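For this depiction, one protein chain was excluded, whereas all remaining protein chains were kept in their positions.
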């Protein structure tokens, strides 16, 4: 952490940190977001019966495209090449939830946590957009990074509490 | 709700629904997102001591800019003029949280829930980007619309459970 | 036509023409693009068996999003509000073709031909992207406006050769 | 082809395929699009006498800029560095056509067919935008890749039917 | 001025100010930017003899496109419809300068000064990009609004020092 904090500028001003000396390595990140709605709305999503149409394919494309635009949306993120992006959905009708999971892979100089988070959260927002006519009180929760591999800080996963952060 | 569901197409395919017949009225939406981290990280945010610099002004700008690009990020949203956007932060050092609240106002033909949600969630993601060097396990929760005024479906707020949805 | 040509500047330089005096009216445009490939590729599209996944929903979303960005892609197009966008596909396995048809509707000061053409051509390019691993020699043809309503120049359709152009 | 099809996911869902293991090599692609209008319109294009101004330089810039944004427009395209982009026009007054040819070159991990096609088709759409006041029934045809070099699938050109596809 | 300052928030935080109550009126703005280089570079610009090609048409298109993206580039600008954009150049070979003048017109709720300034400065930056191989020490000066019409603050022009500001 000491090393990372060396990026702080004397006046505390925001800046895009220097990554030109970092190693180009294979890196992945998995992140999630959870849409919380009602059981019957999950059924409408699965049946393709929503006002704006079949929701999951639209949310998937939105998530993939958002991952690629992360450097444009998050002010201090670096533009990096992205080698693989997947966005998957797991619905639980009883609980009234859809869990979005995004996986991003790169060969680059920075991690891809922000890209995975952007993909998951944008896919979830897109689902909200498509269900809000039937459930405007739906919410999105538990947006977080699940796992990270590659890079100097080492691999870790939320499921493995002993790993280094 | 019946009327809204009339947008469903015979084949269930996704589309941007027709809003050309909707009335141009004054509309507002308030939405939130909550960043959950540790107490000492909140202190670093408040002291401007994070590796990438002073976090709140960057997150505020990111949120405002994201609201304006909602139609570009969320596939089936309509481009509409936006008349006012604010993004505010309320931190709770003891709880280790920062609540982001976004307010968007328009004179237009659609509501601005998605714009307010985009502002709040992007500001929260930007905060995560700036604290992830010190807390990669931070999460974002409780993204939801708090209140909506204007439009045919009537005013409502989450705090007022009796209101129409 | 004389009136329209009054936009020409003395030095012939390109410019975005003045539309501030034009009437805000309801306008629609329908346009198409045709992807020409092989019969077995059409079967793969229909079966969702392509390397990059289920093609039609991705192409539909790409077309809708492209329509909204027309003013950004085509240098002299005006940004206008769009009220409805649909993108549909009609495949002919025997002929080895997929016809993309886009419909765009606005209440605005300019026609939406370019938006409909952008939607149709981008959806077709997206289909090519998804089939090029199995047919790199596929082509896109017959991109054209099929019908236009609203605006000073009057309604016309390609199918009705007697209409005013 | 077998190898390429290994990208298909079990559920057929769309995704951005993994290119992190692919070799970084020099790659080029040439593509075309043909605008079909009337002889006198070609003369107006050549004389710089169109309502919106001198058309070819505008279309050329639009094509070059579109090539750079291909990863943003086509959902499953990878962002890659582009090293050279040219857009050229060959008009045939008698036939009433303008053929647009785009050449894109990269040192990267994927081919640049989509970038060349985006450049050619966007330049053609821009020409349509500039002539539609005088010929709204103009069309765009024969959008296709003419030649590709570099990459695992080998070099090929449409003019050389014996080449591998 | 008092009235305008009423936008200041208690905590001084940045925000996009409320324009929903402002009148929709016809507004124009003219702005300029001046590129300062050497006489022989001006001659190369005029002769179309620069390494990257004919510079003025490219700079014109860049300026027009930048005006349309002002709301995206300048964080607190409002997205508004633009009705007319022109970008013109006046070169002075002896002085080694090119003056860029941009005119933007709208029927909207805010002025278009930022749009005119974005057009002029981006066109000037594009010229620099095209001449930097032959004059890396060229500069851009005197970027300013020349004239404004429409809106509550009244018409004014830099050339008319008696006008209200």
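We call the chains A, B, C, D and E, going by the order they appear; numbering starts again at 1 in every chain.
FYI, contacts are C-beta pairs under 8 Å (C-beta built on N, C-alpha and C of every residue); 3 or more make two chains touch, one makes a residue touch a chain.
Please read these numbers as outputs of a predicted model, since none were measured by experiment.
When the full complex is examined, the chain removed from view is found to touch A, B, D, E.
Shown as candidates are E:42, E:85, E:100 or E:114; the residue that touches the absent chain is E:114.
Seen from subunit A, the chain kept out of the figure touches residues 9, 13-20, 71-72, 75-76, 78-81, 109. If you put the missing chain back, the residues of subunit B touching it would be 54, 57-58, 61-62, 65.
As for the chain not pictured, it touches subunit E at residues 1, 4-9, 12-17, 48-55, 57-58, 61-62, 65-66, 69, 73-77, 113-114, 117-118, 121-122, 124-126, 128-130, 132-145, 148, 153, 156, 158, 165.
As a working rule, only the chains that are shown with their structure count from here on.
When the C-beta contacts at B-E and at A-C are tallied, the pair with the greater total is B-E. Separating the CA-averaged centres of subunit A and subunit D is a span of 32 Å. Taking the mean of the C-alpha atoms as each chain's centre, subunit A and subunit B sit 16 Å apart. Across the assembly, subunit C contributes residues 9, 13-17, 54, 57-58, 61-62, 65, 69, 75-76, 79, 81 that each touch 2 or more other chains.
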